[in-house]
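Removed: one protein chain of the complex. Kept in place: all other protein chains.
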Amino acid sequence: MASVDSVVHRNAASLGTLADAEHFHEPLAIDGEDIDALLAGLQRMILIRVVEEKIGDMVSQGVVKCPCHLAIGQEAPAVGVAGFVRPGDRVFGAHRSHSHFLALGGSPHGLLAEVQGKDTGVSRGMGGSMHLIDIPNGLYGTVPIVGATIPIAVGAGLAAKMDGNGDMAVSFFGDGATEEGVFHESMNLAALMKIPVLFVCENNFFSSHLHIALRQPDTSVCRYAEAHRIAWSRADGNDLAAVRAVTREAVEAIRAGEGPRFLELVTYRWRGHVGHREDEDVGVKRKDDLAAWKLRDPISRLAVALEEIGALKRQQLKQSWAEAHVVVEEAWATATHDGYPPAKALLSRVYSGTMANKH
Amino acid sequence: MASVDSVVHRNAASLGTLADAEHFHEPLAIDGEDIDALLAGLQRMILIRVVEEKIGDMVSQGVVKCPCHLAIGQEAPAVGVAGFVRPGDRVFGAHRSHSHFLALGGSPHGLLAEVQGKDTGVSRGMGGSMHLIDIPNGLYGTVPIVGATIPIAVGAGLAAKMDGNGDMAVSFFGDGATEEGVFHESMNLAALMKIPVLFVCENNFFSSHLHIALRQPDTSVCRYAEAHRIAWSRADGNDLAAVRAVTREAVEAIRAGEGPRFLELVTYRWRGHVGHREDEDVGVKRKDDLAAWKLRDPISRLAVALEEIGALKRQQLKQSWAEAHVVVEEAWATATHDGYPPAKALLSRVYSGTMANKH
Amino acid sequence: MTTTGYGAAIRDGFEHLLANHSEVFTIGQGLWSPWYVGNSMTDLDSQFGRERVIDTPVSELGCTGAALGAALCGYRPIVIHPRVDFMLLAVDQLVTQAAKWRSMFGGQVCAPITVRAIINRGGEQGAQHSQSLQSWFAHIPGLRVVMPSTPTDARDLLIASVLSDDPVLYLDDRWLYGLEEELPPIEERNLANEGPKLTRTGQDLTLVGCSYSAHLCREAAARLSANGIECDVIDIRVLNPFDAALIIKSAKKTGRLLAVDGDWRSCGMAAEVIASVSEAVDPRIMRAAPRRVTLPDAPAPTSNPLERSYYPTVDYIVQRALALVGAQQETFE
Partner (left out) sequence: MTTTGYGAAIRDGFEHLLANHSEVFTIGQGLWSPWYVGNSMTDLDSQFGRERVIDTPVSELGCTGAALGAALCGYRPIVIHPRVDFMLLAVDQLVTQAAKWRSMFGGQVCAPITVRAIINRGGEQGAQHSQSLQSWFAHIPGLRVVMPSTPTDARDLLIASVLSDDPVLYLDDRWLYGLEEELPPIEERNLANEGPKLTRTGQDLTLVGCSYSAHLCREAAARLSANGIECDVIDIRVLNPFDAALIIKSAKKTGRLLAVDGDWRSCGMAAEVIASVSEAVDPRIMRAAPRRVTLPDAPAPTSNPLERSYYPTVDYIVQRALALVGAQQETFE
């Protein structure tokens, strides 16, 4: 039957060792990498870790009440990608985006004030942990409706294309978001219109309490990019050098007008889906995995590698942590004394009521 | 970078000659096929063609007022798949489903009464052309919201799985429907839960006025099945023997408990998106294509092949057409004299108000 | 005497349904999680098996459609959306499919699907995790909308919803999970016969609400009684199809109406209550203009002080009720 053609699916996109917590515990292979960038990235990952641990503590003490989804353990994707974001680019996140906010240069005080609902917060106290914005640093918005910012990022990319300055949009989302139909609608639209958007899926295996094996027929999500004819790369999301490598290549292609790119960054969250506890996801075999995953720590693996090549002294490392703690404690203290939004903010921020001036 | 892995998409799933109207004009290759089944299928395709031509005429005369989407030219997918549907199976269609209804054995009178809004119609005059149902023949519903019946069919398949009788669900949809996110959500769910459902995409290249090349980065949709890890087959949708071959194989696998299967059947509609006109889709280069596509006629190519092997006489063929016209004219005449639904039907059919009896 | 809480009562309803009706199953997000839907479904998966208690991918529209498909094939699925906000991705299947299939196909099919969505507000969750929107769904012919305000109703109306041959939206509110009461034996009722209920009687004012608002109305009525103002309190229970008869009767008696709703104001359930009464009651026998208590016209904020001022409270209802009862003197400009 010349006119017939069949294929039983291949498993080409399965994660293999990347999914195995026993692998990738060794220090990173960073020879030939941009060491200054890695040192800066290390700093930033440490800051994110310390800020989120602080938030976790405040959640556990009941001081912070809004739902907080911590990215502790998965700092490298945010920092690696942010290294290639330039002014004019537009980045979007989701519910677990403290890391994206800080990686782009957001102020710890602005975040710590926001999670306390203060008027000095990045969203002026109206959004809390799940609704962050920082346009000066390129963060155009993070929201907790799973998948919602994916088409929005595609539209921001369309705007960048219309502007014609070689800017791009970045969409951070998780493996769970790939189950929302809008993810596919957005990928098709981006591929069809050759929109400059970088799709970054942080595959941490979980959607709240459910492992990806209980939600999808395969553990890797690159197969979706292939279906939508979008070039993709997959990397150890806890390896800053690897993340930087795949991002560099993808961003160059995007800015060169080749259209969208897709990154799957394999990582793992150390805390529960929401809140500060490590064992939040009761009923999910996690404890044993978590111990192994902690050995794939994006921070220590990079730090040791940098020490080994003599680019970093143990002393400097200690100091980085210490400085981060000082910055965070000061920011927290200030935020604590900041004021809440005025009562009128409830109604005064709904409509602009304004009208465009003619161009 | 051992932990990195990249692929720039291949075009593996492009349609090639199947998309070229100049190919597949020759009589079908049917040696070794089930000749009786092909003869019965020919009969059925002729009936569908004649019924839809009648509806087209009545639309052109303004007698039929509800929107009618004709499947003239794409009768083979419906008839080929229906040949493997058994009692207990549940079939769902969309807006262009006269063919599915008739292929499953639906009564021409029930359809012709429905498009006239008569109480004797298959949907008792409440649905018209776009909302057909015929549970005794396995048609559980067709609706015009693009993609809407795809998850519904998956649920019917889940019910079949729970029943445990080896029954399956069938979902007929078009290439445009693959752009709705719910199509992907449904495919993932079916693959994950190994649901006995046959996805049948009739790829006729168009979604209303837009060619698939203006809507997707590739012309074949099997790549989606591959992404969702669903075994797929692609065939000339105007070749009844080919359609039967891929359906037989898929249905055996489904009933054997292997989970969902996906078929892409490449075809072409002879009329406009909606209504009776051939040149409805103004602005779309179609006229020239259409002439060539008519040479890939699912009916004549099969008829000639059957004549060539002596399984069909020219005289019998003439008679089949003549009989179909008689059946259709009689059904139309009866339907014309049937009554409209009573005024109370508007409110009396909204709620059942009934309550289940205990099992 | 042992009392049961609202959440546990919902679980009792699930247990009864799964144990006694083999065609019932439940599907949605969080069903294999111990915390996702509070204590309202705890361990149902281990008790009845993961083939009948199905956790799902993050695909609201697909999963709701799949449940509808099973319902068309003889099952009675209960879809779980842990938040109304998430369910909005599934409105096509709920509103354009489930609610219309019966009528669209001439009454030849029924779609006994129950969609249970949880109103989960407060806690500084903000605009995208606080919507209730019952007014939207009460607007749709073909869709029955149920909102229980007591543990007994939470259990028995869930059972009635699932056993109804019509599509039903069942909304429960996390803020009611604290309520406790002694539960009577389970009764399988016909949802078509259920409707608004008079839960307290008085001569001075008619207080109407559903779900958590009905609870607030009961609390307010108790406080008002202490001030010598006696209220009829009506718990709507079934928002669609809406039977206003009881409310109309009460308004004719008291001549005063205060409609409370935890949804937004414009085109909301409180507007429907007032419109239904205004159409049916001779205005000359009303002793005051009716009034609404609803959310302010803004998305839900996160900041604690704003959030506290956002939701209707017993205090506020009492205050509005006092103004209303004094309203003969109220001047209309």
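To keep things simple, chains are lettered A, B and C as they appear, and every chain counts its residues starting from 1.
As a convention for this text, contacts are C-beta pairs under 8 Å (C-beta built on N, C-alpha and C of every residue); 3 or more make two chains touch, one makes a residue touch a chain.
Please read all numbers here as calculations on a predicted model, not as lab measurements.
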Specify the residue from the set C:I186, C:A222 or C:A289 that touches the hidden chain. C:A289
Among A:E52, A:E185, A:E202 or A:E264, contact with the omitted chain is made only by A:E185
Write down which of A:I30, A:M45, A:V85 or A:I150 is the residue touching the left-out chain. A:I150
Among A:I46, A:V59, A:A160 or A:L240, exactly one should touch the missing chain; which is it? A:A160
Determine which one of A:G41, A:P108, A:G125 or A:G259 touches the chain that has been left out. A:G125
For chain C, the residues touching the chain missing from this view: 61, 85, 88-89, 91-92, 95-96, 99-100, 103-104, 126-128, 131, 133, 135-136, 138-142, 240-242, 263-264, 266-272, 274-276, 278-284, 286, 288-292, 296-299, 301, 332
Chain A positions in touch with the non-displayed chain are 90, 92, 121, 123-127, 131, 133, 135, 140-141, 143, 145, 148, 150-160, 162-163, 169, 181-182, 185-186, 188-189, 192-193, 341, 345, 348-356, 358-359
Sites on chain B contacted by the missing partner chain, in the whole complex: 65-67, 117-119, 125-128, 130-131, 143-147, 176-177, 179-181, 207-210, 214-216, 280-283, 340-341, 343, 345-347, 349-350
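The working rule: only the chains that are shown with their structure count from here on.
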Of all chains present, which has the mean Cα position farthest from that of chain A? B
Taking each chain's centre as the mean of its CA atoms, how far is chain A from chain C in angstrom? 37
CA centroid of chain B to CA centroid of chain C, Å: 41
Find every residue in chain C that makes contact with two or more other chains and list them. 56-57, 59, 61-62
Where chain A touches two or more other chains simultaneously, the residues are 179-181, 214-216
